[in-house]
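So the structure is just underneath, and the comments pick up after that.
All protein chains but one are shown in place.
Per-chain numbering from 1; labels A, B and C assigned in written order.
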């Protein structure tokens, strides 16, 4: 048996691949791409919600929001660590992000003009993320699977918090209800698109399935998300902004209207409402922090020198 | 007759001294010091009120406030020009300001935490400034006197606007009245101190009087200001924060309580509430604008070169 | 603006209201941004000039929002419209809500909008609604002065030092996408054009582009590639910056409702 065959049979037997195990280079590259993209999404994803930390409408909401954004940073850390086990450093990954060559989830290129967006992100975006991520808890690559277990636990907590914000708004004053509906209008389609292109046009799926990095197709996950989320919207008394949406008795699924893939492509290409702003914000933070990181290195160097001298 | 005698007799005859006329060096230096100090005050004085431009409570007030702060910048320009006729450049003067070696009116080292401060500055600070400045319209040095005529006209307009803001507040809701009273509490004593130390301790007065740069003593002007302003406060229904203040039938003047000269000295020394902030703000504007000024110079240079080449 | 008398008469109150608010919001939000500069500009002359432009724009906004309140007939004043609407009710062009960043970005933003307002006000003078025509005649004179200032600085900064060139080019690259909104259909200005109230937004493009291109050439700047950006303030789609700007601008009126100042 070749190394490759042994690797695939381990995967087939649902054994975990660990960092020191042999793995095909394409498997490694696919994982690095996917994990780092996920890590970057957590980091960039701190910004749209972070936008409301200073303006959260109650102290309790402020505390919950800070903790949530902090969790996202923490997720970024786990994921960068998981990626590092594949032989790439966090610095390299960050460089790719700031250079604009690495991807992150397009959803974070949409703005958060109102407080209701914080609720909508928790409810819809975290909801969609969980749908994507739960299967990854059983991913063939050990460090990624383990990071994901921890992340999913926190995400579902965030999702509930988001739903609760939406509920408070939807059942609040007319202005609050309007705010909630407006946020749903703006986040619904981008959330639906988070699952990626239709299966027919998705290029990575087959190989990733074989490697058990991916376990469901984009369209399967999207359908699952819609089936769960539409009744939640009804429960909130909010209207999903899809005139073609209908329940199909035969398949026991919701059938949704056509997705505007042109918008998806545009946002992916960098022409979304905030692509430029998000990267500029990250770059500014990075540039403004350079002197601090340099100081930390210089100080550590001095300390080392002093210790050597003392020894 | 000596040059000095001829000069003094011109001054005594109320003739104007003009830039090309001979003048004693001490006269020139006194004027440069006083005019530039006045110019700097206008420039630094843009900041406390400018602080409310983005938050002015109505569009009309916003427009009036922008125009007022703009006028102050304009006054700074006239005054720098007047100083330049004495053989010093605006750049040199600005350098002195930014280096912290030139003075400006201490009053601008107090903060404007509420909208009422915009009213109080107009009413009290501009009121005190006018009191100081009207006599300078007859100053012996022509360019300074002429600049001051123009400035005084605008200042009295500002003073009325400030009074009107105070009136609206004092006659408004209880919160507004409280805001107005709080502003009066904070600005009263600093305004009183704007006239400078008591005559007994003021060092420049005698010579400046002889040169007709100054026409009234600090205490005379202060008394005039108090006599005019106290009835205005009563008209507004506001309480002047001086428990010892009383009308004196014999002298037909208001008698005020003791002034806290220690506070005056501290603010003058740099320990006022905003001394550091004001200079830092000016320095930052100057530093941030360096590349712009350099670009303008570089472009002008290129243009000149192109014209020379073309000719 | 080739609307027949019939369509002119049918320009509904609602449409005139929305068009006045759209134009008024654009002037207002830009005035607010420029107001942030007062006391902080690179030199005294620029400080005064920026304040002046802010004042002109604020004057336009007050005229338009007062008119809007008047025809709406619900007793709303210019201040009610400026201070008591939510961000999602504003229909200013998204460009004008973008932050000042530095003097270079500020000049680029001003130049792009000045060049657009030149064309807009030129045409708006022929509005079937005399109040718009009157505003346009006054605003056009003001805009010519603004444009002289901003285009002059585009050239000085673009053809100045290496640093100034870099900064202003960055500003241009960053803000260019927002210009697609100037000429895009599907919003109140297109409706207004159909009703003879104002120019067809698309019709302003050619003259604007020619103007801009000429200045960019003189400024030795590179015109960014056009992108299909489709998030438009005039369709109530705003960047995150607007709600921050409004939180500051509206704070007093929100905190003390119904009070005279």
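Structure notes:
The rule we apply is simple: a contact is a pair of C-beta atoms (placed from the backbone, for glycine too) under 8 Å apart; a residue touches a chain by one contact, two chains touch by 3 or more.
Remember, it's a predicted structure, so these values are computed and weren't measured experimentally.
Considering the entire complex, the omitted chain makes contact with A, B, C. Residue C:254 is the one among C:141, C:222 or C:254 that touches the chain missing from this view. Of the listed positions B:51, B:106 or B:208, the one in contact with the omitted chain in the full complex is B:51.
From the set A:27, A:115, A:144 or A:211, the residue in touch with the chain omitted from the display is A:115, counting the whole complex.
Looking at chain B, the residues touching the absent chain are 48, 51, 55, 111-114, 175, 182, 263, 266, 270-274, 276-277, 280. Considering the complete assembly, chain C touches the hidden chain via residues 244, 247-248, 250-251, 254-255.
Residues of chain A in contact with the chain left out of this view: 43, 46-47, 50, 53-63, 66-67, 69-70, 73-74, 76-77, 80, 115, 165, 168, 172-173, 175-176, 281, 284-285, 288-296, 298-300, 302.
Here is the rule we use: only the chains that are shown with their structure count from here on.
In whole angstrom, the spacing between the mean C-alpha positions of chain A and chain C is 36.
Annotation: 57 Å between the Cα-based centres of chain A and chain B.
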